[in-house]
Structure formats: C-alpha cells, structure tokens
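See below for the structure under consideration.
Every protein chain of the complex appears in place save one, which is left out.
Moving on, here comes subunit A:
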Amino acid sequence: MSANESPTDPAAEQMVEQASATTPESPTEAPSDVSPDIAPTRKTRRRPEHKPPPADDPSPQEVSESKPESPKASNESAVLQGGWGYWGSWGKSLLSTATATVATVGQGISQVIEKAETTLGIPSPEELSAQAPQEENTDGGTAGAEGEAQDDTAMGGALGMLSSLSSVVQSTGKTVITGSLDALEFIGKKTMDVIAEGDPGFKKTKGLMIRPTTLSQVLREAKEREEQQTSEDLSSDVEKKAHYGMLFDEFQGLAHLEALESLSRESEIKVKSVLTSMSGGELAQLKADLEEVSEPFSLMEFEDDDDDTKEDSDGVEFAKELRDAMSRLQLSVTADKLTQARTNIHDRIADVKSATPVSTTEEDEKDEADEMAVPQHTPEDVHALAISSLAELTAKSIELFHKVAQVVLHNASGNAQISTGDQAKVLAQITIMLCKEISLLSKSFTCCLTTVGSNEKGEVLNPLITGVFLEASNSATYIQDAFQLLRTVLQLAHIQRTADFAQ
C-alpha cells in the first residue's frame, strides 16, 4: 500500500482517470469500432501535462482537441442511436480532466478512498465503474433523444456531450459514494487500530489479558511506548500530559511494583523450599495454615456497585477508614502518603470546580463574558489532571502494599497480636477501599469533565471521558494485582512467625 500512498495528486488523479477510462470498454457501451478512437483519447489523458493540477489549462486544451472531432461525431449520431457512447468517450476524457482537477481539491478524500481500497481489497474503481454503465445506459438514451431533438448539429453534439458528461458524473459520483462508504468503514477500522496503537490503556488491557510476564513489565512497556511516542511526537501537547504509564513511573509506582514483585517472588521460593523440607503431619498442618492465609486473596469481591451512595468527595471518610484499617494491621505502616495524595487530588478537583461557573440558561451570557475574562480549565486540562491523579493514587497504593510487604517480612517476629490470616483479610478490605476510591475519583473527574466541557462537542468530550474510565479500571486492576503479590509474602511471614514462636 505504501507504494500507492504518494501524497501528491497524480496518483489520485490517475486513479480517477482510470475509473472513467474503463467505462467505455464495457461491452454494451463500446462497440469494437469505437475502441480505436478511445485508445488515443486515453493516451492524451495520460500525457504528463495533464497531471499538474491547474484548473484552466487542461480543459480548454481538451475541448479544443475534441472540437475537430465533433462534426464527425454529429454525422455519426444519426447512424448510431446510442451514439452517445462515442460522445461519452471523449466527453469523459474531458471529465477526466475535470475530475483530475477536482481530485486535486479533494485530494485527501481520494487518497482515503485509495487507501481504503488497497487495504480492504474492496472493488477497484474499474469494477465499480463497470457496474455503472447500466445506469449510464438509461441516461444515454435520453441523451441521445435530446441530441436528436436539438437537431444533429454541433450544438446537439455539445449537448450530447454534456449529458453524457453528466452521466459520467453520476457514475463517478457513484464510485465516489461507494468508495466513500467503504472508506468510512475503513476509517472506522483504522480508527480502532489507531486507538489501539495510541491508547496505552487499551494496549495495557490487552497486555494484561495475554499476561506475557509480570505486571511491572506490562506497565514498563506501556511507559516506554509512551515515552517513545512523546519523544517523537512533539506536536500534540495534550497527549503529552496525559500518559498514564509515564506518570505512574514518575510517581515511582513502577519501582515499587518491581520491588514488590521481587519480594513476592523470593517469598514464594522460600515458602516452597520450606514446604519441600517438611513431611507428614507437620507438612499437612503448614499447608492448612497457608491455605488459611491465602483465603482472603481468592474470596475477593470487587463489585464496585453504587450501593453506597454516601458522599465522600473530600476523601475524609476514606482517609479515616484507611487509617483504621492500617492500624488493625499492627504493622507500624501508615498510609499518610496515600491519604495526602488523595487530599491533594480533592483540592485540585475543587479548584477546577470553583473555576467553572455552573452555567444556567439565564446566566449563559454572563458566563460567556466570564469565560472571556477568566482563563477556564479546558476539558483537556481536566483529563490530564484525572489521568495524573489516577496514576498517582495507584502508584501510592502500590507503594503502600510494598511497604506492608517489607514490614511484614522483617517484623514477622514482632509484637503483632493479629494473625497473618487476619492481616490478609484486612489487606483485602483495603484493596476494596482503594478500588472504590479509584472508581469514585473517576466519577468525580468525569463529572467535572462534563461540566467543564459542556460547550464541547461529543466527539471531543467522549474520548476524554472514556479515557478516564479506562485508566480508572486499569488502576483498579493494578491495585488488585499488587495485592495478589502479597499472598506469598504473608505466607512466608506466617512461616517465619511460627518458627519464631516455636523457639
């Protein structure tokens, strides 16, 4: 496809020319004796001087070229009832020049059509125009009649030419329309691809579905892709701000996740080696214990239904709940960083909201005046803020789990009164809280987006809203996956504690 993709018009022009050029060759329309005449016409069409776009130049040339033919043609029109086909041949040649000019104007479209055709293997313009003659036929009939009615002079020839021209316009129009529909379909498909390529969230989700390796690897790849895009694509400032993966890394989420993964992996190895060193009743007992520790990890229910309609936009309730849960863990780990991040995010949302006057119908004019005066938050700003906030909260959540893992491992012999299994239960609750918070946050951001972007078109606003929801759902997935990494860590902690207790 790349060979045909030349951005200059000749390619498109030529394509359209070919489309009209083939038409006369259809058996019904083009008697064999006419063909020799067509051939040269086609040749002239392909002359290099026709390729440059100038509108005025080629057409008069073409007309003047065809003028000597017109008397001959008018003579023949008496003989040939359907003689329009002949007219058509050079009428089209004129048209082809016209379309060539048009093609220059609508270059983009032609290229899209061309692209669509080459990519999707839809019928070529030649095939399409081969279907057209049926319609041309009827048109041609009237053209011929008209020609006769207006006498068989050059005048009639000219008219015939015009009508045949219109018929070709129709057929070409049809090509364009059919082409356009296919092009639209193509664009749709292509857009999906572009979305898939350009949207890290989509890719990430896909990556997670396939699960090639570890979560941090998936996220790192996403981040690297974004970085690559960003370094290449200097033009789009908006995109730059809202790359989840890059932001997640900037908040050190990736580093904490990697560290947590390595702790989890090593814990698993140690747990396994302990299990292999045991036998009999001891082994059965330990297995049962470890099963108990694992249980909260499989019984998770992450239904974020809106059963709780409580308003907690300022995150105070969330902070309190989280603090309570953390204290129940008895690990001397605080979630201060996370709650602080949550508070900051709330403040930022409040800023956006206060800067956005709630527009009512009466105040519309006043609002517009305000908008002129005060720089408003654009939907893109809010979107960037939302993505960044989600990345931050997710990074902080993973950092929290990482801290928990570290402290659980070194503090195993500590003074915690709570069993490892109960710690696992509390951590499961915390995970649910975090995911709910993410969901809540995405809702207030999309709410914000709709307010801020109330004057924007749907096609501007919708992708932004979808983007926020997508990254929110990804965030929740990362948090849940990070939580799962704690399973082996807690199992090892349990083993260590039992060993210490025995001593």
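Here is the rule we use: a residue touches a chain if its C-beta (ideal position, glycine included) is under 8 Å from a C-beta of that chain, and two chains touch if they have at least 3 such contacts; residues count from 1.
One rule holds in what follows: contacts and distances are computed from a predicted model.
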Chain not present in the shown complex, as UniProt names it (candidates "RNA polymerase II transcription factor B subunit 3", "DNA topoisomerase (ATP-hydrolyzing)", "Ribosomal RNA small subunit methyltransferase NEP1" or "Ras-related protein Rab-14"): "Ras-related protein Rab-14"
Contact partner of the left-out chain, one of A:219, A:246 or A:293: A:246
Omitted-chain contact residue, chosen from A:218, A:263, A:448 or A:465: A:263
Which residue of A:214, A:229, A:378 or A:466 touches the chain not shown here: A:229
Residues of subunit A in contact with the chain not shown: 190, 194, 224, 227-234, 240-241, 246, 250, 252, 255-256, 259, 262-263, 266, 333, 402-403, 406-407, 409-410
